[in-house]
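A short worksheet on the structure shown next.
With one protein chain removed, the remaining protein chains of the complex are shown where they sit.
Take a look at subunit A:
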Amino acid sequence: MLINIYHIIADNWLLLLIGQFPNGPLGGIAATLLLSILGIGLAFPLSILVALARLSPWPVLSWPATALVYVMRGVPLLMIIFWVYFLLPLLIGRIVPGFLAMVCTLVVYEAAFLSEIVRAGIQALPKGQMDAARALGHSHLSAMRYIILPQALYNMIPSILSQFVSTIKETTLGYVINVPELTFAASQINNQLLTQPFEVFFVLASIYFAVCWTLTQLTNWLERRIAAKRAGRGASELLVVDGVAVIKPETVQEVRQ
């Protein structure tokens, strides 16, 4: 079985990496990452607007934003992919390529989820920050722009990264509308080989795991760093904190004796 896996990778590594590019559309893990980056990258500014709208005292803004968030949270991503892929061409009168449809879907979907992260980040800041900004004479928007958002967004970096990890996994659904990404490449390989589905999908799962696990580790590391910074320690003192963690209970026992 291991030898089969080796052969699958050896024969198809380029397809898994970049799909049929440059002879065909970009695919494989490159397309998966591109989809995820575009999805999160475009959703991010949108999510800030949605979060601000949702926190706004004006119902004209807060209701549609709330509705968007609730719909996106309550409907499976697959349904939204179908809507965009089949409904959008009817509305605009042209065919929408799978890749574009998938990016649009991800942007709307992730914007809703990210906006909840942004909202939580804003609301988690001490109330005194807004009070201080208002007392100095800042308008609501100026306070958001210069005081609240810079802090909130910085604190949210780990959450945004973990949303990025979810997005990578969600791009697999692009398979149903023939978006040439990593899962699509794997299923092409499977269709060729026909007899080794376990091995093929094991390779597929391993690649996703490697990418997502790495990003999750990065997230954890960032989280620790940000927590330490928030607690008011510089980078140099971080080392000291790590040093403290090295002291094990045995050591403490020794010192006591």
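Quick note on the criterion: a contact is a pair of C-beta atoms (placed from the backbone, for glycine too) under 8 Å apart; a residue touches a chain by one contact, two chains touch by 3 or more; residues count from 1.
Operating definition for what follows: contacts and distances are computed from a predicted model.
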item	value
Protein that the absent chain corresponds to, by UniProt name, given "Glutamine ABC transporter ATP-binding protein", "2-C-methyl-D-erythritol 4-phosphate cytidylyltransferase", "Phenylacetate-CoA oxygenase subunit PaaA" or "Acetolactate synthase small subunit"	"Glutamine ABC transporter ATP-binding protein"
Full-complex contact with the absent chain, from A:20, A:62, A:151 or A:166	A:151
Absent-chain contact - pick from A:14, A:71, A:87 or A:132	A:132
Interface with the undisplayed chain - residues on subunit A	126, 128-129, 131-132, 134-140, 142, 146-147, 150-151, 154, 229-234
